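Take a look at the structure below.
Missing here: one protein chain of the complex. Every other protein chain is in place.
Note that the chains take the letters A and B in the order they are written out, and that residue 1 is the start of every chain.
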Amino acid sequence: MTAKILPKHAMQGWIETLREHYRIIGPKPAQSQYVFGDIHSADDLDLSYPTSILPPKKVLLPQREDLFRFDSMGDTPIVEPTFDDEPTVILGIHACDMHSIALLDRVFEKGTTDQHYQTRRENTTLVSLECTTSCSEFSFCKSMGTLSVPENFDLHMTDLGDEYLLEIGSKKGENLLRGFNEVREATDADFERLNKVMSEKWSHFTYRLDFDVTELPALLSLSYDSKVWEELGDRCLACGACNIVCPTCYCFDVRDEVDFSLRSGGRFRVWDSCQLDRFAIVAGGHDFRDTRAARQRHRFFRKGKYLTDQYGVVGCVGCGRCAQACLVHISPVDTFNELHRRRVPSAAAQEEALA
Amino acid sequence: MSSTKPKIAFFDFAGCEGCQLTVLDALQTHTELLNAVEIVQFREAMSRSDDDYQIALIEGSYTRPSDEVRLQEIRDQAQIVVALGACAHLGGVNAVRNAHRLEEIKNYVYGEKAEVYEAASARPISDFIQVDAFIPGCPIDREEFVRAVKSLLQGNAPDIPDYPVCVECKLRETGCVFLYGKTCLGPITRAGCGAICPSFGVGCEGCRGLIPNPNMASLREVLSENGLDEMSVKAKMSLFLTNQIATSDMEA
Partner (left out) sequence: MTNEMQMTLEAPSIYQPIMLSILEITPMTDLEKVFKIGLPHPMSQDHKPGQFMQISVLGVGEAPISISSSPSRSKNSFEICVRRVGALTNALHALSPGDVVGVRGPFGRGFPIERFRGKDILFAPGGLGLAPLRSVINEVLDDRSNYGRIIILYGARQPKEMLFRDELQEWATREDVELHLTVDEADEKWKGNVGVITTLFSKIQVSPRNTVAITCGPPVMYRFVLMELLGMGIPEGNIWLSLERRMKCGVGKCGHCQMDHIYVCQDGPAFSYAEIRHLEEAL
């Protein structure tokens, strides 16, 4: 493994060097929470952040994104697609969010490639950060198998106290260190320190799922008609917060805007939410998912089964953002456990059956 | 759309005229508006008053029987009637009085002159005339107003969001005010304001009206869990939503 050592005091210098070529995005405080935003100096960056309101997904798939601009003033309308190819570095991405980016890569590249996503993705360098303590009471990444960073990182940082160990995952990652002299090669002693951090971290996370995550798609298959969905539907406010903060949600709406000439403007997409009342309505007025219960079921089936069936990776990365955002305390891990509990006969019932 | 500019008129009923002030703001930041339409009545900004108009934007709520006649006159003239702001759209804060007996209110407000003034319960204008579109809010959102005018010029009803404020709060990464010990009607209130109140740390008061199919029962539980007693919940839900809750709560 190739690895480098970056002293923490050199962070400012590194950011200054990077800023010559890249826009830098990283976690920074906002009110009492954290958001991924523009990093101008090391002082902006807080790599000890617990979690962010929105995942770094928003850099690759912005909340609102122009698809094309048009101008119909002349005889033939001109339609000009818009792409964002600004070289960008995202610093400090947690493992759960790296897993979600791996999923988004498959979604937007499978079948028909979405060139808007692809352009951004190709020009973005991902710098992940090893999670060594649980980031929030709502997270359950260990249960979902997303606590270890996947291999899609360009550079991966592990906090060794006064230094970071940087594992190089790609040429893009290597480029971030080019021409920066304050890093040194990692030594055997550094790798020993790394191993210590890695072996100690696991005990800081708990398993919160009562069963193995590989059983999740099958559990859901058996739970389509569960009463749980009605119960969630009764509580759900259909506010859409769970979808908006989710790192693996990618549904979108497409809208047009015009200037006052009414002849030029643009088409853009915005994040959408399958929990909203009219997500599945059609022109004739029929709503194919018109109850909150059916919408909750759809959400959890997407996270726990449909995406796994389609892309071979888990659709919920256990970040806990949705549970934190939900005013009526709907949480994926509690929901999955409840479905499991209702599928597995209780000990008392089993004894009764045997008697 | 014909080459002649559509003629627009503004009218005010019971309200603070804050929405018209927002329109004035919009005219200053989007001067192209003045090239796209011809304003023929706008008491807030000009002395001209012409009754030849196609689009009527009505601010303020119905509050007295004689309002109905004036509303009908506007409806007869205009091809398109737009309710501008919470008062016209929902009855607005004026409707707080609907919870009390009208005689009591009149006596309280007008004292011994109570008999001289006419009054009725405060209602949205759509209770009396057909309304083709509404631009919600107290006051209206400037950018939404501009978009709405463009839609009207295109011959379409404005595209007003039917999802709740929570969506916009999360999109702009405003911390949820419930986390700071405050309460908020965002989960049941129509978005489109950019979640401006929560972005200043203030809970949503519902000025843009309810989303379709709000989960009132669940929101009441959330409010109570976060420390609002029954009276406070009632007060919160009657600031802007009196006329909407009366019907939708019975269904809940």
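The criterion applied here is as follows: contacts are C-beta pairs under 8 Å (C-beta built on N, C-alpha and C of every residue); 3 or more make two chains touch, one makes a residue touch a chain.
Here the structure is a predicted model, which means the values were calculated and not measured.
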From A:Gln12, A:Gln33 or A:Ser72, residue that would touch the chain that is not displayed: A:Ser72
Of A:Val197, A:Ile281, A:Val313 or A:Val328, the one touching the omitted chain in the full complex: A:Ile281
Residue of B:Ser49, B:Gln79 or B:Asn156 in touch with the missing chain, whole complex considered: B:Asn156
Hidden partner interface residues of chain B, rising order: 151, 154-157, 159
Where the unshown chain meets chain A, residue by residue: 67-68, 70, 72, 76-77, 79, 81, 83, 107-108, 111-116, 224, 250-258, 262-265, 267, 269, 272, 274, 279-284, 286, 288-289, 294, 298, 301-302, 305-306, 309-310
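Following the convention adopted for this analysis, only the chains that are shown with their structure count from here on.
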Computed distance of Cα centres, chain B from chain A, in Å: 37
In the complex with chain A, residue positions of chain B that touch it: 1, 30, 32-33, 35-36, 147, 150, 153-154, 159, 162-164, 166-167, 169-171, 173-176, 178-180, 186-188, 211-213, 215, 217-219, 221-222
Residue numbers on chain A that touch chain B, as the complex places them: 30-33, 35, 53-54, 63, 234-241, 244-245, 255, 257-260, 262, 270-271, 273, 276-278, 292, 325, 327-328
